[in-house]
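Missing here is one protein chain; the remaining ones are kept as they sit in the complex.
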Amino acid sequence: MNILIFCEHHQDKYEPVSLVYPDTMHRTLGSIFEGNNVRYATLDDINESITEEILADTDVMFWWGHHKHNDVPDEISELVAGAVMKGMGAVFLHSSHLAKPFRRLLGTSCTLRWQVTPDLSENLWVSAPYHPIAQGIPAVLNIPHEEMYGEPFDIPNAEDIVFMGWFSSGNVFRSGVTFKRGYGKIFYFQPGHEEYPVYHDEVIRKILSNAASWAKGDVRREGFDCPNGSGI
Amino acid sequence: MNILIFCEHHQDKYEPVSLVYPDTMHRTLGSIFEGNNVRYATLDDINESITEEILADTDVMFWWGHHKHNDVPDEISELVAGAVMKGMGAVFLHSSHLAKPFRRLLGTSCTLRWQVTPDLSENLWVSAPYHPIAQGIPAVLNIPHEEMYGEPFDIPNAEDIVFMGWFSSGNVFRSGVTFKRGYGKIFYFQPGHEEYPVYHDEVIRKILSNAASWAKGDVRREGFDCPNGSGI
Amino acid sequence: MNILIFCEHHQDKYEPVSLVYPDTMHRTLGSIFEGNNVRYATLDDINESITEEILADTDVMFWWGHHKHNDVPDEISELVAGAVMKGMGAVFLHSSHLAKPFRRLLGTSCTLRWQVTPDLSENLWVSAPYHPIAQGIPAVLNIPHEEMYGEPFDIPNAEDIVFMGWFSSGNVFRSGVTFKRGYGKIFYFQPGHEEYPVYHDEVIRKILSNAASWAKGDVRREGFDCPNGSGI
Partner (left out) sequence: MNILIFCEHHQDKYEPVSLVYPDTMHRTLGSIFEGNNVRYATLDDINESITEEILADTDVMFWWGHHKHNDVPDEISELVAGAVMKGMGAVFLHSSHLAKPFRRLLGTSCTLRWQVTPDLSENLWVSAPYHPIAQGIPAVLNIPHEEMYGEPFDIPNAEDIVFMGWFSSGNVFRSGVTFKRGYGKIFYFQPGHEEYPVYHDEVIRKILSNAASWAKGDVRREGFDCPNGSGI
């Protein structure tokens, strides 16, 4: 598989995040896919690392953004959304619910309720045990420290709700949801606040590995046209 | 509106449930719909109180069952399911996830995880604030005592998830979900353990009132046939 | 109801379209809603006739575009999409499958197959006879002259497929489909090529009248925010 991982690579340059992800967040995610062809993109190099050619050669793209959504050029967002519609898989992580290409593909505001406090924990429940992304995943995973994301989550109705999150603050959330847009499969996954070592967790890494296998498309198309004629 | 309310009327004959619902559970539910034509059915009279004629004259049926699902004759379950497919609205409450007509209409096992302990509480969150059933309902309702129902909930993917439940036991649940079967609308609503005064709560009663208004169909059909001919 | 009708009002200024719609296409559509408050918008006045204030005061907007999608400013498209997400109903007609706000809300390319020949006819079938938009509509309507729109139609899976189109060219199409985005309901309806008197047909007019009643929302919201805190 050809994997492309975009992270802002802003906060993980500095403490305290750099202490959690000393090898950067994007390389920590990339190490899930050892043996595959993994490429990286960050805000530092986004115009060179996310191009139409690279996307056409990518099976599944991961996207992690949090504080710098507006630093992503609209043209890049359009390229990513277009690649998904052509058949590239996409996994949007954590605060990427507000990432430009995610909102572009879903068509809604993707807003939610949130809270960060040091003692907040999450139980991540499998709600679709039949789903490929849930295979090998325990019925519930306790994440000792996580940012709370809560309902209502302003998304179109998901195809499948693979995970649901319980938060010690008293909130609930559709924490793992799938969508289709054109030829492309999309998975949104809520865990991954940068101050906590979520992407070091073996269960989380297994989920993301499953997600890549699931999101890899069956077929790609070249572009979008409205052919004239009956086609018969 | 013509409302028909079925409750087992078994446990609420005896303490402690009769102390919570001294006027019976079905009449407590029925009092939500004052000013409408409300009829009742219980296991004591089910063969007379649930007939094809009565169902044909019912806009919305409520169903509460818990321990006596098998005492409902298969023929009654078929009548109810058929009436829904013809356009009768149906609201299935609490343990009615295992009621014969509910499973018949959904086509799955409708199993879930559960727990009863004295100190278990629920936060009921609105996850579809746009939905007619959620109008006038606060973003979150704390139910101080409730039986826990937890994921995974083995239902087909719902049309809308109107409510999601958070339980102090650490569990989450799709607590208010809608379905369509044929011409009929279906709402499943999790709160309502018989030992707790859930159906006396004004917010819960408003939800059930909204549910009836929503579930009332636009049109009824007479039966199910496969017409021969192109129909043009 | 407050109805807002946008038509390009380009082709219907000239023959042959002006012969079909001598009173303009938008006023022909508007006459469906006599007794309601109907406002109009065209490409001639779009910056004054489609504003945030007008949209906030509109229950349901109709949109007909065909050849001039790019003449709609991006800002107007964003306003319309935002109003839908806040709860305004929207009905997109015919070639508006490529209208900016429609694609913006759906998130896909919305491409399809098409053909115009003088002798092409359509049978419009009701595939969701339970749906409010289908009430009072015959099982099948023959439209003697219509532009063919054919599958594959690159849309996200619809909530309901109310109508399906059969074309004498040998093609099929999901001709009436519903979606939700945020608080807003969306109906796409395929018939309405400008050279044929489709919007003079009484059945078509009944469908559009039903669509407006259905699309009118239950509630509006002010904006899109991500509230901080558990909300409890």
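Chains: A, B and C, in written order; residue numbering restarts at 1 for each.
By our rule, a residue touches a chain if its C-beta (ideal position, glycine included) is under 8 Å from a C-beta of that chain, and two chains touch if they have at least 3 such contacts.
A quick note: this is a predicted structure, and the numbers were derived from the prediction, not measured.
Trainee: Of the residues C:Gln11, C:Thr58 or C:Asn171, which one touches the chain left out of the display?
Mentor: Final answer for the missing-chain contact: C:Asn171.
Trainee: Of B:Asn2, B:Ser49, B:Asn142 or B:Ser169, which one is in contact with the hidden chain?
Mentor: Reading the full complex, the residue touching the unseen chain is B:Ser169.
Trainee: Which residue among B:Val38, B:Ala99, B:Leu112 or B:Leu141 touches the omitted chain?
Mentor: The missing chain is touched by B:Leu112.
Trainee: Need a quick check: the contact residues on chain B for the chain that isn't drawn.
Mentor: Touch set of chain B with respect to the missing chain: 81, 85, 98, 104-109, 111-115, 148, 150, 154, 156-157, 159, 167, 169-171, 179-182, 224-232.
Trainee: Tell me which stretches of chain A touch the chain missing from the display.
Mentor: Within chain A, the residues touching the omitted chain are 87, 123, 129-132, 135, 139-140, 142, 159, 180, 182-184, 217-219, 221, 231-232.
Trainee: For chain C, enumerate the residues touching the unshown chain of the complex.
Mentor: Here the touching residues of chain C are 123, 125-129, 139-140, 150-153, 157, 159-161, 164-167, 170-172, 174.
The criterion applied here is as follows: only the chains that are shown with their structure count from here on.
Trainee: Pick same or different for copies chain A and chain B, depending on whether their interface residues overlap by over half.
Mentor: same
Trainee: Have a look and report which chain pair racks up the highest count of C-beta pairs in contact.
Mentor: Greatest number of C-beta pairs in contact occurs for A-C.
Trainee: So the centre of each chain is just the mean of its C-alpha atoms; given that, what is the distance between chain A and chain C in Å?
Mentor: 33
Trainee: In whole angstrom, what separates the CA-based centres of chain A and chain B?
Mentor: Distance between chain centres, rounded to whole Å: 36 Å.
Trainee: Of all residues in chain C, which are in touch with two or more distinct other chains?
Mentor: If we look for residues of chain C contacting two or more partner chains, we find 159, 180, 182, 231-232.
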